[in-house]
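Report on the structure given below.
As you look at this complex, bear in mind that one protein chain is not there, while each of the others sits in place.
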């Protein structure tokens, strides 16, 4: 489960924002392009925090829909509207930028499009044990 | 005067935002990195607009100080604090990205810094003859 | 808002054809071929310009014998290309004076927009573009901004170059770009079948020329067999001749 590696990144980040062992809440945005397994991520994140001596932190996972905008013609579209092989979706799961290899603008055919939102894993908010916001680290 | 070329760009842009001949105000931000000659730019812009049949448009030129932030160490500093040869300033006047060749972070020496603001010519606002804002084109 | 895009089309109104020599693989000969083509087309009676778009590692000025440090930039309602052996020449090297120019993609994009919007080309039959390796901002930007752009793909017969050329050509065709054809460099004809399989025109081959490097050093690329081969390819590739 490669989600474990990203859970470690989230934990390290939260711990660097708060003083260690005092993380009380983490809000994570999951871009649908990367199609992260929520259960695996949440299990891993809890296990990692616990092994770092952080107990009872609230984990909130929020989906963010992946949206594209073509830099050549301006068209916008959603990943959920794209038909794609399971093997290619898995490649994008590992490396979201691979989307530029397999998906082209539905209007003009270009690969030169922007992932406007919903690419991958982002931390939206970290609340530390003393109630302070570590968000703007 | 290479400012003429940028004045043409501003005029073309404003004309594309409003329906032609109905531009009544243009607000231009001038990043100090490019060190645009305000008088030359303003003379050129008026001349170009006039030759396009646009009369009496108000031209507002606002300076924006160039600020850098190092991507390696986080230091921030201003172009106005940098000592630089006149010949190198002129090269940057023509191609602002040349700043990465001649200027390095005062703290760590890196060329990997961001021009946070004040790079070059930007249009902040266009008001069309009918009073509508063309700004969000 | 960035006004520069709005003027780029005008900047190419005095140019009949714009041709980019490109490949995602480096070191296949793009720069040497672009420079030799510019000199050859000039020799054949055309008005020619050359734009070096290898923003972080420009080298065309070396082949054309331009020393960036001692070259004066003239302004005339924009930036005038400098004159290099009868060719109108523009390069980021003219502004970086031989210093390193490490730029992130967004900065490369900005530099390209700047050069495209302020350079005032004269009346030209051909403006040749020396593209950098990779498939990033430089190539995506010329595709996005330059009207009527044509591509010549450059490749060598090495397995790494063939794989790259196949992928790069597919990319161009998928983008709807006009691909004039492929030039085989340092070869002897073996890429003709690759062209057939991709449905692009085979423009010919340029043999390996052991004298090329020394001729470049001595500023006399026109005296080489390399140059003679490039001139023949230009003669036949650009129909109008």
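The chains carry the letters A, B and C, assigned in the order they are written, with residues numbered from 1 in each.
Note that a contact is a pair of C-beta atoms (placed from the backbone, for glycine too) under 8 Å apart; a residue touches a chain by one contact, two chains touch by 3 or more.
These figures come from a predicted structure and were not determined experimentally.
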- Task: With touch as defined up top, name the shown chains that contact the chain not shown.
- Result: A, B, C
- Item | Per the touch definition above, residue among C:16, C:77, C:104 or C:225 touching the missing chain | C:104
- Message: Among A:46, A:76 or A:101, exactly one should touch the missing chain; which is it?
- Response: A:101
- Message: Give me the subunit C residues in contact with the hidden chain, please.
- Response: 24-28, 31-32, 54, 56-57, 59, 62-63, 98-109, 132-137, 139-140, 157-160, 163-164, 167-168, 170-171, 174, 213, 216-217
- Message: Take the complete complex as the reference. Which residues in subunit A touch the chain that isn't displayed?
- Response: 1-2, 4-6, 8-10, 12-14, 16, 88, 90-92, 94-98, 100-102, 111-112, 115, 119-124, 135, 137
- Where the missing chain touches subunit B, by residue: 71-72, 104, 108-112
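Quick note on the criterion: only the chains that are shown with their structure count from here on.
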- When the centre of a chain is set as the mean of its C-alpha atoms, what distance in Å lies between subunit A and subunit B? 36
- How big is the gap, in whole Å, between where the Cα atoms of subunit B centre and where those of subunit C centre? 29
- Item | Per-residue overlap in subunit A, given as positions that touch at least 2 other chains | none
- Query: Hey, what residues on subunit C touch two or more of the other chains?
  - Reply: none
